[in-house]
Structures are given as structure tokens and as C-alpha cells.
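Only one protein chain is missing from this complex, and each of the others stays in its spot.
Read from first to last, the chains carry the letters A, B and C; within each, the first residue is number 1.
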Amino acid sequence: MNAAMYTQADKRTDLETLIGYIRPGDCLAIGGGLSSREPMAALRALIRAGTGDLELIGSAHGIDVDLLCGAGLVAASAESYVGFEQDFGMAPNYRRACEAGAVAVRDSCCYTLVQQLRAAIAGLPFMPIRSVKGSGFLDLHPEFKTLECPYTGDELILVPALRPDIAILHAQYGDAHGNLHIAGPPVADRLFARAAKKVIATVEQIVSTEELQRLGVTVPYFYVAAVAEVAYGAHPTACYPFYGYDRPHTAHYHTCASAGAGRFEDEYLHRFVHGCPDHAAYLAAIGGSATLERLASWKDGPDAWMKLYE
Amino acid sequence: MNAAMYTQADKRTDLETLIGYIRPGDCLAIGGGLSSREPMAALRALIRAGTGDLELIGSAHGIDVDLLCGAGLVAASAESYVGFEQDFGMAPNYRRACEAGAVAVRDSCCYTLVQQLRAAIAGLPFMPIRSVKGSGFLDLHPEFKTLECPYTGDELILVPALRPDIAILHAQYGDAHGNLHIAGPPVADRLFARAAKKVIATVEQIVSTEELQRLGVTVPYFYVAAVAEVAYGAHPTACYPFYGYDRPHTAHYHTCASAGAGRFEDEYLHRFVHGCPDHAAYLAAIGGSATLERLASWKDGPDAWMKLYE
Amino acid sequence: MNEPRVDRCSLGEALIYRIARTIEDGILAFHGFGSPLVQLALHVAKRTHAPNLVLVAGATYAVNPMPPFLAPTSNDWVMDRGAECRLDIEELFDLAAAGRLGRMFLSGLQIDRWGNLNTTRLGTESLKLKLPGGGGGCNLACDARHLTLWTAAHRAVSDGRGARRLRLVERCDFITSPGHRAADGRTRKGMGLVGNGPDWLITELGVFDFDESGHVRLREVFPDTDTELVRANTAFEFPISEPVATTPLPPAAVCELIRSLDPLRIHERELRPEDRSRTFSGPDCRPERHA
Partner (left out) sequence: MNEPRVDRCSLGEALIYRIARTIEDGILAFHGFGSPLVQLALHVAKRTHAPNLVLVAGATYAVNPMPPFLAPTSNDWVMDRGAECRLDIEELFDLAAAGRLGRMFLSGLQIDRWGNLNTTRLGTESLKLKLPGGGGGCNLACDARHLTLWTAAHRAVSDGRGARRLRLVERCDFITSPGHRAADGRTRKGMGLVGNGPDWLITELGVFDFDESGHVRLREVFPDTDTELVRANTAFEFPISEPVATTPLPPAAVCELIRSLDPLRIHERELRPEDRSRTFSGPDCRPERHA
């Protein structure tokens, strides 16, 4: 209750200042989903800042959660899915951290999450849901309660409000005021923005408020505490229409992560996160303009687009 | 539960067939709000069809509800507001019908309605709400229940799911498949569409599905049972960008309605509803192309637009 | 329509200004529909002391719109032109329920000492007059952090049968929007309401705040009204914050702003005909008594 409104005229900042809004121990909702529109540059900056002990919530995620697990910043995960689909399969760092007990496993399920976020959005202590019964999630979540419905006599599950301390989103466009335009599937980003105590965002481009109005505002400014312009901020996930998914880089990531914690540290984290003082250095490390041009080639038509997945 | 999906390829029909989807005694949700985008042509056809005993639900309405009350089709109203704002004040037919006991007064409140529709949308028996306490609405709605929150110990109000038998909407654009594009404020139309057992719609123009995709789909086709193209179907309310609000006609309506049931019958209903066999006859009765051109003149700039309200 | 005079402010302008002064900067405020005085008050606040106000327009749910003029109907494209972004009915009410609506504005045909409002019906047993209804007022009266109440019809009128009909009543026939205490004396806190209730009641006769018990208390009168007039038009006794001040009047720039925002003088429709000619001379004006 009583969540703040963010109304200052100019919320532009740099990536490091942006990341400073995240505090150790925060419950963090990461926007995007699977291989699209993950705030990867911000997460790399978070790793460099070393802000840990995080509790993650979300629906279907992949390299974002896996990377934070690999960097040791995660204390608990209440995601619904963390993996690389049929593309590369399981999430190696996530799996290792869960199995080692470093990450508390509090798996959830998409609609359960939606209902819990909706409770926070509407200032309610809980939301009812029917579709958890018969599953193991009730054991994983002792905070869920049951209610005999006073209308039907049926048993309903009550799931408590889930209010992330912070939602971190990557959008295609933003303005100085903090309005965000998300192109393509919003995944849970709008829910996160409304439920969280605050939103921080990276965007591919900051444009004028007039231009953003023309594009359409997906997340109104007053939810957003700060915004940083970070082109290619979702790499190696996709941020259309600017660039597609970097499958070779992700394959390399998955190979390193699968090879064990030590090799992931040496061969991936050192090279692409700790070894890159800033985002510009990262872009050079991933292959610079040749890589970026390749990822923009999806626009050349289906044949070029298909090549990105070979 | 088990609401139908409407998936046939071509849902186009005429106004009279469209209105045939409404059955006597139905719980009816009327789209639009106040002086904008009311499905007035459909309501006039409904009056000519004589389908009565209706229960109306909605947020902020005016001439739509007042007209149905004046025609004697309404058995109960659970609207949040029925009036003409500061423009003409109270709704004469609505008031008369309520005071005479012809219409059961079950006033509601916007968020209460939203929560009840949300329950229907999510297949839940109820939704919790906090903001009815201390008001007279609890007495008006014995179906509301109270719950001691198992998380906080606070008293919450539970409001049962409200599933309209039918939602009747007027949109700017539709396609043959039933997709609707609403320009400007959607009011509660999307909520109605998702909560109702079926949607019927009039639209200013039926366009190709490709054109509708370009505009953006506000209501997906599978909620919609039938669609009729009825240009000027919202008159005398506004349907921008096609036409603004017809204030002189509304003033005339209000004068007739204020003069008593008999004079409303003689001077308004006879002339503009029963006396018009179809919508084309209505458009002639309201002044034909001269009126329609006047209402389109808002596009000529603020001065022309302002003239519509003088 | 009265032509506004350059050197004087009208009662409507004074009310708009006074309502605007209740609006804090940096909050989200919603003007509802059918209330031109409040619509203008929000635009005045945003363009003067509250530039970071999140102004949500009633009926359209447009955020920070720049209407080319004020229309007499709220859900009109006039009213959402130039909006920075747009909410919908769900999102605005969710924001309120989550404690994020800083201030809401409500009126009623009956207003009692605790700020309870009735916009639903007259008649307790039988229905004597069906009013339009409260829109979202009930929910927002419960949830908004703060409420500004207003009415431009405080002055009692004859009911045509020899009795005076009062706006500020002993008891509402129906409580559409809860104030500080229910009829049975329960407080907002006792009822579990999350908002803090009304803190201002602005009428065409004077300005009230609410004392610690949640009772209206007279604070200000207009240059052409006084405590006795207020008392004579109020069904209940009320405390007075002594000395009663004269309501601050809008600077000329604010009057000009209002006139540019509302060239059709729509807001005067909220005033009774006899109040439309009440004018005051400037921000440091002296009273010019009418009636």
C-alpha cells in the first residue's frame, strides 16, 4: 500500500546509477521473457555492482535468471520456468545453484503469479485462484491458504499479494519522463510495473514525449523511478525491431555454463561481465559492429532471419 | 463457466438480426459511456423489436439507459450513474421509471462493477473489494458478503461474479470475423466483452482483417457473436473520428423526456424510433446530410469543434 | 453566459482556485466526470503550483491531457486531446485501491457533518427522487488518500411546498460515499477504509476543513458571505476555526488561465443562476455583497 508515485520531469540516468536502485535482498521482477527483451546489460551491471541475496519472481525466463544464479546473486527463485526451451535445454547455473541449495526453490506457475501480482496491484491482501489444487505447489508455498467459497461451497486457494521491491524492464523506447513503449509481446511487464514498488528501465532509445505518445505508452511514467538509454541492452536476447536473438553467443554461454561453475566464471563471467567495465566494452567483446549488423539482418527477409537460428 | 467461443468466419449481419440475439429478461451490458460511442441505433432497433424486461449493468451512462427506460424495456438498473452531467442534468425517463417502481434500483459503483466483471472473466465465484464499506450499497446488494481476511484479519467485502448475458457494443471498425477496433477511451467495453456470454456489435465501418490488424484489435473476434455495419450507429452520442456529439438533438431529447412520459412517447419515441422503420429513416429524421456534416465539422479545428457545444 | 470582467473574478473562478489550492504537487488526482469546477481546478493546479501533478481526466482516464476547450460532456475526445498517456477504468481504480490516488473530488445532493455524501436517492423508505448515482464515487471515497468535497449549491432553496431544502443535512437519506463516520458512529478506521477521508469541503458560501473528530469546521467565508449566512443554510451546528478567514481569491493570471481553458464558460453551469453574477475584485479584493 501507499506505493510512491514517480513524477519528476527528468528521470534519465546512467546504467550504474540505475542499478543503484536495487538493494541487497530485494524481491526483483525481471521483465521480458525467454529469449526476448531481457534487461541483460542492467543485469551485467548488477553483477558488477555485486548486489546479491535477491529473490526473483517471474514467469518464463532463461539466460537472465541463469546468469544471476551463475554470478551468485540469487537467494531464492519463484520463477515458473527457467531454461532454454528446445534450443539448449536446461539452465545450467540455475540448476546447479538450486541443487546445491544456494538458491531456495520456490517455483510458481504463471497464473498463480498473475493473481498474486493482481492482488498487489489492487491493494488486496490476496486473490482467489482455483487452479493450483492437486499440485505440489501447495507444499512449496505454505503461505497459500484455502477458503470454502461462501457462494458455491467449493474450496478455493487464496494466494497472497506479491509486491516486488523493484521491477527491472528493458523497453524499445522511453522518454525522459519515464514513459515506456514496449513493442511486441509485453509478457508480464505491465503487471510487474503496476505491482512493484518501483520500476527501473533500460531502453534502446530515449525519444521525445511526443514521439512516445505516437508510438503508444505501454508503461505510464509515474510507475518508473529511473530510465537509462542503453542500445543493445537486451543482448544476447532479442529486442526487435532493433536486433534478433544472438544464438551463437547464447550457445557459447550455455557451453560455458554447462562446463561447471569454475569454467563459467573463467570463460564467461570474466570475459563478458567482470572484464567489461561498461556496456561499450561488452559490445566490443561480443564482436562489435559485425555482430550487431548480423543481428539486425532479420529485417532482410525470412531467409536472412532464418540464418540467425542455424 | 463454459462460455462459448464464436469462431465462424463471417459474422456480418443486419441490425434487426443482430438485435435478435437479445432475449427478454437478459442482463445487458451496454458499451460506451456518457455521450460517447453508445450503440444507439441498436438500442432503437431493440425498442422496435420490443425486447423487454432487461436488467442493465454499467458504469457511467446517459441517453442510452434513459431511452430504454423511456421505452419501458428495463426491469432493473445496476448502473453507477445515469444522467446528462452538467450539460442537461438528470435523466428524466430513468428517474421517472425508478420513482414509479417500474425499474428496480440496484445502483452500483464503478470499481464494484469492475471487480464483479473480473470475477466472471476469471471464472471465479467472487472478487474481494474493500471500498464499499460504510456506504448504503451493502443494503442495496444483499448478495455481497463479508470475509475476515485470513492474512490481515481485516473485513473484506466479497462481490459475486457478474456475467452479462450479452454485451452490446458500438465500435469504429470491425471485420467480418468479428474483431473490433475501438478508437479512444474503451470505457468498460473490453471488460464487458470478456465477462459476457456473448458480444454483439455495431460498427461504423467493416474493413478487411488486414486493415483491422493495422488499426489494432481491441476486442478479439472470438468473443463476438455477430457484427453489423451501421454508419452513424452511435448518434446522437459521439463516435470520433467520424462525428461528434449532437447536442441540439440531445437537448431536444431531454426537453421531450422532461415533459412527461406521454409527451416523450409522442414527440420523441414516435418520431425517432417507432416512426423510423430503419436506420436510414432515422438519419433522415434527424436532419440528414446537413446534420451529419455539422457533426463531422469538429475536424475543422477547435473553433468549429466548440460550435458543436454552443 | 456572463462575460467575465477583466478586473474582477467570478464566484466560479474563485471556487476553481480554492479547489486547486487543495491539490498537492506530485500526487495522482482524478477529476471524475460531470464536474467542470474540479476539471478546471486540476488544470489550474497543474499549470501553477503543481506541475508534477498526475492529472487523470474523468471518463476518458487520459493522463495530463491538454483539452483545447472544456466540453460539457466528460467522455468526449475534446477532453483527452494531447494526453501524455492513457489509463483505463480498471487501472485508475486499482491505483486508488492500492493507495496511489492522492486526491479525489466528490459532491452530493446531501452532505452531512462527517462528509458522507448522497448522490443516489432522496427518500429513506419510499423513493422520492432518483438521483443519477455516484459513478465511482463510493469506491474512491473509500480508497483515495484524501478527498476534497465541494458543492456550488450550499444555499438552501425552497422545495416549492413552503419548506427549505438544505444541501448540508442532518442525515443523508443514503450514503453513496462514506465520510469520516457512519450513521452509527463508526469511524473510517473502524470500518477498515484505507483512505483518510475528506479534508476540505468547499461551497459557494464558505470553506470547511474537518476537525480531529472528523466533523466539518468552518474556516473561510467569501468576501460576500459570513458565518451567519453559512449557519443559516446548514442543517447542523458546526465548529468554527476562529478567526474565520476570507477565502483567498485567484490572482488575475489564474482568472485568465481559467478563461482560456473554458472559453464556453461550462463551469458556470454548476452555479445557480443567482450565483453567476457574484464577482470579487481581484486577489486582494474587498467584498461586493449580493443578495
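One rule holds for everything that comes next: a contact is a pair of C-beta atoms (placed from the backbone, for glycine too) under 8 Å apart; a residue touches a chain by one contact, two chains touch by 3 or more.
Just so we're clear, the structure is a prediction, and the values are computed from it rather than from any experiment.
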item: Chain not shown, its touching partners among those shown; value: A, B
item: Residue of A:154, A:211, A:266 or A:300 touching the missing chain in the full complex; value: A:154
item: Contact residue for the chain not shown (choose from B:94, B:137, B:221 or B:268); value: B:221
item: Contact with the hidden chain (one of A:51, A:80 or A:202); value: A:80
item: Interface with the unshown chain - residue positions in chain B; value: 1-3, 5, 7-9, 120-124, 177, 179, 194, 209, 213, 217, 220-222
item: Touching residues on chain A - with respect to the absent chain; value: 32-36, 59-60, 79-83, 85-87, 90-91, 94-95, 98-99, 101, 105, 107, 109-112, 114, 118, 129-137, 154-155, 184-188, 190-191, 238, 240-241, 244-245, 247, 298, 302, 305-306, 309-310
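By our rule, only the chains that are shown with their structure count from here on.
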item: Chain contact graph, described as a line, ring, star, complete graph or other shape; value: complete
item: Relative to chain C, chain with the most remote C-alpha centre; value: A
item: Chain with minimal offset from the mean of all protein Cα atoms; value: B
item: Distance between the centres, which are taken as Cα means, of chain C and chain B, whole angstrom; value: 28
item: Rounded Å distance, chain A centre to chain B centre (Cα mean); value: 40
item: Touching two or more other chains - residue numbers and ranges from chain A; value: 123-124
item: Contacts with 2+ other chains: residues of chain C; value: 86, 97, 143, 194
